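Heads up, one of the protein chains got dropped from this complex, but the rest are sitting where they should.
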Amino acid sequence: MEKIINIQDEQTISFRNQVDFCVGTGRMDLALQEEYLKQLALVQAEIGFRYIRGHGLFSEGMAIYHEYVNEQGETVPEYNFTYLDRVMDAYLKLNIRPFLELGFMPKQLASGSQTVFYWQGNVTPPKDYRNWQKLVTATLQHLIQRYGQEVFTWPIEVWNEPNLAGFWQEADMAEYFKLFSVTFKAVKEVDPRFQVGGPAICGVDDERWLREFLQYCQQQGIALDAVTRHFYTVSAPETCGHYSYMALRAPEESLQELTTSRKIIDSFPAFRGLPMHITEFNTSYRPDTPLHDTVKNAAYIAQLLAVLGQTSASYSYWTFGDVFEEQGVPFTPFHGGFGLVANGNIPKPTFWTFAFFKRLQGKAIYQDETCVLVKTDTGYRGVAWNYSPTERTKCFSIPESSQEYSFVAEIVDEKSGNPLKVWHDLGQPRSLTPGQQKLLQLAAQPRVESQRLQSAMLTIALPPYGVCYFELKAIATQPDRGFDAEKIGLV
Amino acid sequence: MEKIINIQDEQTISFRNQVDFCVGTGRMDLALQEEYLKQLALVQAEIGFRYIRGHGLFSEGMAIYHEYVNEQGETVPEYNFTYLDRVMDAYLKLNIRPFLELGFMPKQLASGSQTVFYWQGNVTPPKDYRNWQKLVTATLQHLIQRYGQEVFTWPIEVWNEPNLAGFWQEADMAEYFKLFSVTFKAVKEVDPRFQVGGPAICGVDDERWLREFLQYCQQQGIALDAVTRHFYTVSAPETCGHYSYMALRAPEESLQELTTSRKIIDSFPAFRGLPMHITEFNTSYRPDTPLHDTVKNAAYIAQLLAVLGQTSASYSYWTFGDVFEEQGVPFTPFHGGFGLVANGNIPKPTFWTFAFFKRLQGKAIYQDETCVLVKTDTGYRGVAWNYSPTERTKCFSIPESSQEYSFVAEIVDEKSGNPLKVWHDLGQPRSLTPGQQKLLQLAAQPRVESQRLQSAMLTIALPPYGVCYFELKAIATQPDRGFDAEKIGLV
Amino acid sequence: MEKIINIQDEQTISFRNQVDFCVGTGRMDLALQEEYLKQLALVQAEIGFRYIRGHGLFSEGMAIYHEYVNEQGETVPEYNFTYLDRVMDAYLKLNIRPFLELGFMPKQLASGSQTVFYWQGNVTPPKDYRNWQKLVTATLQHLIQRYGQEVFTWPIEVWNEPNLAGFWQEADMAEYFKLFSVTFKAVKEVDPRFQVGGPAICGVDDERWLREFLQYCQQQGIALDAVTRHFYTVSAPETCGHYSYMALRAPEESLQELTTSRKIIDSFPAFRGLPMHITEFNTSYRPDTPLHDTVKNAAYIAQLLAVLGQTSASYSYWTFGDVFEEQGVPFTPFHGGFGLVANGNIPKPTFWTFAFFKRLQGKAIYQDETCVLVKTDTGYRGVAWNYSPTERTKCFSIPESSQEYSFVAEIVDEKSGNPLKVWHDLGQPRSLTPGQQKLLQLAAQPRVESQRLQSAMLTIALPPYGVCYFELKAIATQPDRGFDAEKIGLV
Partner (left out) sequence: MEKIINIQDEQTISFRNQVDFCVGTGRMDLALQEEYLKQLALVQAEIGFRYIRGHGLFSEGMAIYHEYVNEQGETVPEYNFTYLDRVMDAYLKLNIRPFLELGFMPKQLASGSQTVFYWQGNVTPPKDYRNWQKLVTATLQHLIQRYGQEVFTWPIEVWNEPNLAGFWQEADMAEYFKLFSVTFKAVKEVDPRFQVGGPAICGVDDERWLREFLQYCQQQGIALDAVTRHFYTVSAPETCGHYSYMALRAPEESLQELTTSRKIIDSFPAFRGLPMHITEFNTSYRPDTPLHDTVKNAAYIAQLLAVLGQTSASYSYWTFGDVFEEQGVPFTPFHGGFGLVANGNIPKPTFWTFAFFKRLQGKAIYQDETCVLVKTDTGYRGVAWNYSPTERTKCFSIPESSQEYSFVAEIVDEKSGNPLKVWHDLGQPRSLTPGQQKLLQLAAQPRVESQRLQSAMLTIALPPYGVCYFELKAIATQPDRGFDAEKIGLV
C-alpha cells in the first residue's frame, strides 16, 4: 500500500524552477524557415521560453561577414545584417530572445578548412583576430542600434564545445582561451553590462577543461559572468542505418557531472557561487535517436527538471524543434530528432513535460523523486511522473478547507500524447497526408481526467512512463438555477 | 460471445448519407456575431454542411422591410439589405449557403402584434399580401443580383411550424395555405428554378396538416418541389429553474412519424416520391435541455443518422451552435442549448457524431443497429455506437489482402470528448477563464486509439454511450533504414 | 508670401495631447458583432485608444438584469453576465477598456415605458432604487472577480444626457441627482478607488445643469471625481429622406461652451481643477450627416484636437465606427454615420486626423492655428491642416545640425484618403462587391510624399481641407557600396 503524503501549506522547499529560461535550436538561419517558426510558435504558446540558443550565428547561412578589395587595393570586411535582422525580428515577435553563442568561423575569416556537420560550419580559429574582434563588435553594435537597451540582457557564450576536436580544431585549449579572452574584451568594450560565459564544454575531459579555464580567467583577470557547459545522459550509441540506439544512465549517476562542475567553480574564490548555465542538455546527444520521441524520454526528463535547478542557473533543452540539419535532412516526420516538436508541428511527449513544469509557478511546498507540488492562490498544482514499466500510485492528504474539491489532470503516457505510437501503427508514413497530420496532432494531446473530491484525500494513478499535471481547487460556485447534474448522469 | 460479422467488399447497402446537407441556426441576424461565426467556422472545418436554415430572415433584427410616406403622401415600402448582405457574405466565406425560410413578419407589415420568442418574432399574417409578395420578390432579386446564378439552388421554405398557434396566429390553416400560395407564386415568378417547399410542420396534428396541405396544393395546381417537416424525439418536458428534463422515446417509435409522413406524401399521385426534407430535428425541442450536451445524446443521434436517409431527402440538426436567444441569453457556457458547439467554441459529443458520419463517404457495404461501414480506395471506414449503459463489443472479419493492417479509431464516450463532465468537475464555472476554456476544448476532443493487426479479424470495444469512428488500411510502407520499433518499445 | 516660422528645439508649449484617451461606440452589445470588432481592430492598430464609451450596458441587448419568482413567491433579481464577459474579453483582446456609462434602465427594473432610439433603450428611473443599486454592485463585483485589480482604473459615468427629456424622463433634474447619488455611493462602496463622474450633459441648458449638479454634490458631500459633458459644433439640422444637413459653427464659438463649463467648475472651491471629460464630441450630433464622411470634417476636427486639451482632461470622439443603430440600420456603406471607419472597414478622412495626432508624442515645441510640432529623439514630427477651400503654405526654419534631411509626409485631402468621393464616382453602390471594397480601402489611404532637403528650410503645401502629418530627420546612413541614386533617376 502506498504511503500517504501529508501536504502542509506552510512548507517551503528549495525547488528552483528554471524550466523556461532557455531552449536550444538548430543553426540560426533555420529560423528563416516557416516550419521552424510554426514549431517555435507552438512551443512559445504552450511553454514560453525566455531565451533560445544555437550554433551558426557567424556561419555562411547567416551571411554576415564578407571581405572585398577596396579602391586602395586593401582587403576590408563588410557586414550584412539582412538575415540577422530577419531572425531577430522573428524571435522577438514570438517573445523569445537569443542566448548568443559567438561562432562558428566565417569562411572568409577562417584560418583553416575544417568543418563540422552536414551544413559545414567552419571550426578553425580566425586568420586575423582583429577582424574577429571587429565582427563581434559590429554585430553587437548593430543589434543595440536596432533593438535598443534590451540587448544588454541577452546572455553571451563564446563558441561551442571546444573540448571536442570536431568543434574546435585539435581541441586546442590555448587557442580557445585566446579566442575567449579576445571575445570577452570585445564584448565588454561594447558595453560592460553584457553577461559573458564559457567554456561551453561537453562532458569529455570536462573537469580538466573547466579547471584550466577558470585558472586562465583568474590569471588574466577576466571577470567571468557565468560558466557554461552541456549535459547528456546516455552511454555510447550503436548506429544502424539512419538511427542510433543507446542506454540511458541513471539520473543520479549523470547528475554527478554537474555536482563536480559546481564544486570546481566554487573552489575558485573569485568564482564561488558564479551562475552555471547548462546551455545544452538532453538524454542522447545524437539527432537520430528514436528514444527522443518516446514517453520514456518524457518521464526521464521530468526527473531531471525536478533537480537541475539545484546546481545550475539554467538548463536549456537541446532542442525546441525538429527543423535541424546537423546530420542531414531527416527522411521521416519522426526520426529521433532532438526536438520537443516533430516535423508536421506535432508535439512529442517531452513537450508536455516542459509545459507541465512551466505551470509550476507559485510556492513549492513538496517534492520527492516522483513529484513536485506548489501552492497557488486558489489551490494546488503538481507534476508527478513514473519512469518505470509498471503503474504506480501516489496519495496526498491535503489540509481541509472546503467541502468539495475540483481535481483536473492532464496525462501523457503510452496511450495518450504519444503520437510516435500512432505514427507507427499508421505504417510509419514518410509523407504525412493532411488527414494523418491532423490525426497525429490530435493523438499528441494529453488526455484530461477530472473528478470532484468530497474528501481531502487525493489518489493519483501513474501509468508506466506517465507524466501527469494536476490541479486541485476548492469548489465555490453554486449550480445555475435548476441545473441538476444527477438527472443527466454526471454524478 | 459476440457474433463475427463477415465483411464482403462486393456488398452494397442502401445507406443514404445526407448528414451534411443542412444544419439549423438561431435567428439570422445572430450571424452578425463573432462568436456565432467562430462556432460556424469550427463546424464547417470538421463537418462541412452545404446549407443552413433558421428563422428571422424578415424579422426586425435583419431590418430589411421599412415603410415611409413619400412626397405624394403615400405609404410605400423600402428595403434595406445591409445586414442581409453581411450575413450572406459571412455564410459564403464559410462555404455554406442559406436554406431560406421565408418569415417571420416584419413589424411594419404585420396585421397583428403576436410574437414568438424572447426576441419577439411577429407571427401574424401580412396586413397587405401585395407588400409581402413584393418583399419576397425584392429580396430574391437582390440576392440574385449580388450572388448570381447560384441563388437558384438555394432551397426555399415558407414559414415555420404554422401548425402551432405560437408560430402562426391561431394555427390558422387556411391563412397559411394562402400565405404559401402567394409566396410560392412570387418565388416562381422571380425564377422557376427555385425549389419551394412546405408546410414546415412539427409533430403536432401533423398527419391532418400534411394531408390537407397536399390536397390544397393539388387542387390549386401548385407544383410543390418538396415537403418539409420537423422531427423531435422526446416526451413532454418537466421544467425546473432555467432547465428542462424529459425522457427520450425509442428511435423506432419516433421514426414512425416519418414513415407516416412518407406514406401520406406517396399516397398523392402528384407527389409520390417527392423529396421530404426534415428541416429541423434533435432529441429535445427545447434549448434548455442538459441532455443535449451529453454523450447519451451523441449516441442516440448516431442511431438516427444511420436511418433518416431511408425516408428523408435530408435532415437538418437543430442547431449548429449555442449562440441562440429563443428563450433568452444563456447564463452558463453549458446550458442544454441545441448546438453542436457550446459557447466558448467547445464541441459537444454530438458534434463528433456528425463529424464521424461525414467521413462515411464511399460505397456503403454493411449496416446494422449499431454500425455503418463503407469501403474506400484504400480500406474501410466505419462508425459504431453504443446507446446503452454497458460496454459492448463488435467483431468484424475482413477479406484478407495484406499481411498487416493499420487500425485507427477516434472515440467519444463518458471519459473522452465529454467537456460537460469536466465543466461539472471544475465546479460549473459561469465565466470561463482562458485556461478553463482551453482545458475544455482539449477535453472535448475524441481520444485516439490505434494498433497494427496481423490478422483479418477486428474487434472493437464500445464503451457505454460511446461513438467510435475507425479506419482500417493495409500497411504498405517499409520502415526507414535502420528504424527499429522493437528497440524503443513500440511493439 | 508666407512668413517663416523659426523652430527652436528648446521651446516648450502647453499642448496637451489626449487624443487617444477615449472613443465613443454604438450600444455595448453591438460589440458582439464581427464587423464592429474588425473596425475596432483597425482603429486600435492605427490609433490605439485607451478607453471606449457607449450606451446600453444595462439595456436589453446585454441581457444582464432579470427577475424571477422564487419558491417563496418573492420576485428576486438574477444577473446574466454572459454577454458582458464576451464584450469585455473582446475589448481587452484589442487592448481597450470600457469607460463605463451606467445606463439605461433594464425593462424589468424600469418604472415607465419611455424609450430612446431605434433599439429602444428604456430611459425611466428604476422602479426600485435598491435593485438598481444591487445591479450596479453586482456588475462591478463580477468585473473585479473576472478582470482583477485593473477594473478600479476603468472610469465610470452615471447615465447619459439627463438634461434631454429624450434620454431621461422629463429631463427630471432632481430624479437624476437621486440616481447619481445612489449610484455614486454604490460604486464607492464596492471600492473607493473607482473614479465616478457626471452629469454627462449635452449643450442644452447646460450651464444651469452643471451649476445645480455641482451644488448638489457639494451639499450632499459627494466627492465627485470628474465632471463629464458632451460637445457638438453644428447648428440645427435640416432633414431630407435618410439624411441631415447643417452648418458648422466656427471652432472659437463652439469652444466657448467648454470654457464656460471649466469656469463653472473652478468656481466651486471643492471642485476647482477637477478633471472635465468630454465623453462625446463630434461636429454633428446626428448619425445621418454626410459631412461626417468628408475631408472637411477631418480638417475641422484637427482644429479641435489641437486645443481641446486646454480645457478638458479628455475628449472622446463619437464614435469609432459605423456599426451603429440609433436611427436604424444604415442603407448604404457611406451614410453620414459618426464613425471614424465606414462599414466595409474603410477608414474615413477623420480617422487619419486621429492617427496623425496620435503620433505627436514627444516634447511639443510649436503650435499655431494650423499646426502642432513636437521634437523627438531623432527629429521633428508635426501635423498641419487647412480648413479652407484654398491651398495654403507653411514654411519652417529648423535648427541646422546636418547636411541633409529626410522629409516624409502623409496627406489626406480631396484627392487622397477620400473614399467618399470614389464611392460617389462609382455610382454610390449600396452593396459593395469585394472589388469595390478593396478599391475603397485603397482610396482611403493617405498619399505619401517625400524628399531630401539640403537646407534647414521646410515648405509644406496644404491643399484645401487637407490634413498633413510629417516627419523630418537628419540623414546619417551612407548608401550601400556602389548604389548610385543619380544613375537611376532618383535625383
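First chain written, first letter: the chains are A, B and C, and each begins at residue 1.
Going forward, a residue touches a chain if its C-beta (ideal position, glycine included) is under 8 Å from a C-beta of that chain, and two chains touch if they have at least 3 such contacts.
Worth saying up front: this structure is predicted, and the values here are computed from it rather than measured.
Only one of C:H242, C:R262, C:K363 or C:R392 touches the chain withheld from this view, namely C:H242. Summary of contacts with the chain left out: across C:R130, C:R208, C:K263 or C:H424, the touching residue is C:H424. Within the whole complex, the absent chain has one touching residue among A:N343, A:N386 or A:S450, and that is A:N343. Mapped onto subunit A, the footprint of the missing chain covers residues 32-35, 37, 63, 66, 78, 80-83, 85-86, 90, 142, 146, 328-332, 343, 430-431. Contact residues of subunit C toward the unshown chain are 239-243, 245, 290-291, 293-294, 296, 331-332, 335, 404, 406-408, 410, 415-416, 420-422, 424-430, 439, 442-443, 445-452, 473, 475-477, 479-485, 487-491.
Note that only the chains that are shown with their structure count from here on.
Ranking all chains by how far their C-alpha centres lie from the centre of subunit B, first place goes to A. Look at where the CA atoms of subunit A average out and do the same for subunit C: the two points lie 47 Å apart. Across the assembly, subunit B contributes 331-332, 430 as residues in contact with two or more other chains.
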